[in-house]
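Every protein chain of the complex appears in place save one, which is left out.
Entry: chain A
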Amino acid sequence: MLDIDIADLKRISEFIFQKYHYDFRNYAMSSFKRRVLRIMELKKLSVDGLLKKLNETPSFINEFLDELTVNVTEMFRDPSFWRIMREEIMPAIMLNHKQFKIWHAGCSSGEEVLSMCIMLKEMGVLQDVTLIATDLDVNILERAKAATYPIKNMELNEKNYIRFQGTKSFKDYYHEENGMAVFNKDLLMNVSFRRHDLVMGDIFNKFDLILCRNVMIYFNQTLQNEVLKKFHESLFKYGYLAIGSKESLIWCDYANRFIVVNNEEKIYKKIKD
């Protein structure tokens, strides 16, 4: 059975940092190990083989990142979260702002951004919102921009949408083409997709709402702490941060600059600069 020890994992993350300036050194060990093992199995490589390939084939790094990062997601994941967004968070933001900005940090293949756009459209405010969706992985950003997903994923997405209690028929938002669901491109009219590295990247804008759900679970506590500081700086005062339903901020240094708005859905509000 293929296995890898921690010393080898450290060799790999150190090498990638030195050569490509992606920093996985503070990734959570259990999932990082599974991801690296997965790549080794997929590519039939040993640890040394993997390092050799990373060293000799620079183009391999994009493929490596694409496999390493977790790109499994669904539309309207946690429908109760989306109901709170629609019924409480958006109205609260709109009370003070006619126009506002949302950042999807670690947007992966774009299902969450698309869900947000559908919700905003149904609320009649899509034209007033600027959305920025970022990910480390350039390949996955292309898939997000295409807004085209296997039709077999639609069953779950539609179930989530119904639980979210959307006002339309979910099928109104896409058409089928060669076994794929192609979403209406107008939905993404105000979205700009950008490559951005949460770990190494700088602050680039200020937002009213940041969604970063089930991304920081792949980081260790040190890194979570650093990333939370970046989110804090990237939020306007009284802006909102949403993380995954089983994530928590309580162990982060900056946690006391936020209040919990909804504990079940893990929605926080920045109250202190």
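The working rule: contacts are C-beta pairs under 8 Å (C-beta built on N, C-alpha and C of every residue); 3 or more make two chains touch, one makes a residue touch a chain; residues count from 1.
Heads up, the rule we're going with is that contacts and distances are computed from a predicted model.
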| item | value |
| --- | --- |
| Omitted chain, identified by the protein name its UniProt record gives, among "ABC transporter ATP-binding protein", "Sarcosine oxidase subunit beta", "NADH-quinone oxidoreductase subunit K" or "protein-glutamate methylesterase" | "protein-glutamate methylesterase" |
| Full-complex contact with the absent chain, from A:S46, A:N62, A:Q221 or A:N256 | A:Q221 |
| Options A:S31, A:T148 or A:N262, residue touching the unrepresented chain | A:S31 |
| Missing-chain contacts mapped onto chain A | 1, 6, 28-31, 34-35, 70, 72-73, 77-80, 159-160, 163, 214, 216-218, 221, 224, 244-248, 251 |
